[in-house]
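Removed from the display is one protein chain of the complex; every other protein chain stays in position.
Naming follows writing order (A, B and C), and every chain is counted from residue 1.
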Amino acid sequence: MNKARTDAFTDGVFAIAITLLVLEIHIPELKAPDGAAGLDQAMRGYLATLGGPLLTYALSFGTVGIIWLNHHATFARISYVDRTGNVLNLLLLAIVCFIPFPTALLSRYGPLPSSTAFYGATFTAMSIAYALNWQYAVRKQHEIDPAFPVMTFREALPGTIGTLFYAIGALVALIAPRIAVWIYVAVALYYLLPGLFVQRGRGTAVSA
Amino acid sequence: MNKARTDAFTDGVFAIAITLLVLEIHIPELKAPDGAAGLDQAMRGYLATLGGPLLTYALSFGTVGIIWLNHHATFARISYVDRTGNVLNLLLLAIVCFIPFPTALLSRYGPLPSSTAFYGATFTAMSIAYALNWQYAVRKQHEIDPAFPVMTFREALPGTIGTLFYAIGALVALIAPRIAVWIYVAVALYYLLPGLFVQRGRGTAVSA
Amino acid sequence: MNKARTDAFTDGVFAIAITLLVLEIHIPELKAPDGAAGLDQAMRGYLATLGGPLLTYALSFGTVGIIWLNHHATFARISYVDRTGNVLNLLLLAIVCFIPFPTALLSRYGPLPSSTAFYGATFTAMSIAYALNWQYAVRKQHEIDPAFPVMTFREALPGTIGTLFYAIGALVALIAPRIAVWIYVAVALYYLLPGLFVQRGRGTAVSA
Partner (left out) sequence: MNKARTDAFTDGVFAIAITLLVLEIHIPELKAPDGAAGLDQAMRGYLATLGGPLLTYALSFGTVGIIWLNHHATFARISYVDRTGNVLNLLLLAIVCFIPFPTALLSRYGPLPSSTAFYGATFTAMSIAYALNWQYAVRKQHEIDPAFPVMTFREALPGTIGTLFYAIGALVALIAPRIAVWIYVAVALYYLLPGLFVQRGRGTAVSA
């Protein structure tokens, strides 16, 4: 199998899933009986409520972006992908492509306990699917090239922290959905900020 | 003609068609007269009905994913694509791109006889279009490079089984749509599971 | 400038524009007071009206596909793209990306004189933009490599026929929209069928 086409397909799916997120910000049906001035008033009112949808958009965009960056960083070191690897990759992509849906529910109806937990559960599932892909790819590569290091517990830790906190967030959401949203934001910042402000060794702290 | 651009275009179309599937899960218009608590109740009720749409999403995603994996596996062995091959490929892509539509009907209205048969008929058409592409590519490649083996009946069999069962499913749907859905699921698992659990020889049992 | 990235971007835009066409087939709001059987009846009624939307989908898909094939065939022979070439390419892409919109109007409201003429006018504009791109690319390539042949009138003819018939179709639509649709279908078949049934010399009869 040709790894370049798997990479291209994967990049395409990530690129599309991340771009579709904007379609989930609801275009309002504004009506104003008193012409353009009233319509502008209604539009101002609508724009003032965009804080929540914008945060949700940024959160989903950032989270999908992190997973893509990690996929990119991990798979650059892998030289081969077999059919099992492709099926595992499809599983990850199926969850990534699904993200616009819980994003839409959260964006449209705000942080309700149920929809915020559903959002966190989707991120948890994505995080687990990513770990499965990483584990499989690293082991397979080690089989082909024994010099390729298997992942140590310490290397796997940053990724596990992400999975754990998404799951905690999903549970917290059932009682305190607003706190859960900030847990998801904290996880995203934990992965994005080191890239911006710290020059860590490549390959660590990149898994979500 | 440049096969790399056909591959890139094809991968792009598959990536987009598979990603658009999520847009077909209907975002509900929830209303609750009694504020956030009532809205959460309504959201829970809605989330509880998502079993069918999620299965439909997974089924369409898995089926398009299989066809992509097969396209990928087959065309990696082909070195040349002419205008006829490109037109046949466009025919396949036109059906692949159409899949979000029967998926939306099935997802939104559940397994009605008519829409479930329409869904199966689309898969049957995709399967036939894929077989046409494969046959043409293999024959053309054999013309250019006589060492390239033409497909034997035994190699073509797994693909034919998929086509046959999609057609059977489409007919069964007219009487028992729920059983038809499980036939489609069985075909998807038949192609996906060997990739996950069995390490078959590459190149066999990959056609849907 | 890097022609590979222009090719990749162009392929991506074509792939997405062609895939978005399916979103323009309207998902109906079916209601049935008498449960699943009545809903299936309503679905059958809806599916029976899909002939027009399906033809429109196939027509737009085929036409965009032809333009992509031609772009692909032409630009494979070009080695260089400058900023003017990129801006001309953006102009073509802006029209290609616009096609889902007249397709949606035609698909949803059937062959009305106004929307059918609008559809044909869009195709005419795309055809002219494609000719501009082709002319510019061929002349630029000839400047760089004088051995590269400038296009003769005979080579340009098949493309001109497409442009002419799209324009005729757009005018005919104002009086007889159904006939105009068949003119558009005839143009698509004129470009697609030779690829399927005749092995012409590469490079001729491919421009729309």
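Assume a contact is a pair of C-beta atoms (placed from the backbone, for glycine too) under 8 Å apart; a residue touches a chain by one contact, two chains touch by 3 or more.
A quick note: this is a predicted structure, and the numbers were derived from the prediction, not measured.
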Of C:T49, C:S79 or C:S114, the residue that touches the missing chain is C:S114
Chain C residues touching the omitted chain (full complex): 1-2, 5-6, 8-9, 12-13, 15-17, 20, 23-24, 82-84, 86-88, 90, 93-94, 97-101, 104-105, 108-110, 112-115, 118
For chain A, which residues reach the chain that was dropped from this view? 7-8, 11-12, 14-16, 18-23, 25, 27, 30, 36, 39-40, 43-44, 47, 57-58, 61-62, 65, 68-69, 72-73, 76, 192, 194-196, 199-200, 202, 206
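Here is the rule we use: only the chains that are shown with their structure count from here on.
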Copy-to-copy rotation (chain A on chain B, CA atoms, range 0 to 180, rounded to a multiple of 5 degrees) logged as 90
Here the gap between chain A and chain B, centre to centre from mean Cα coordinates and rounded to Å, is 25
Mind pulling the residue numbers of chain C that touch at least two other chains? 12, 16
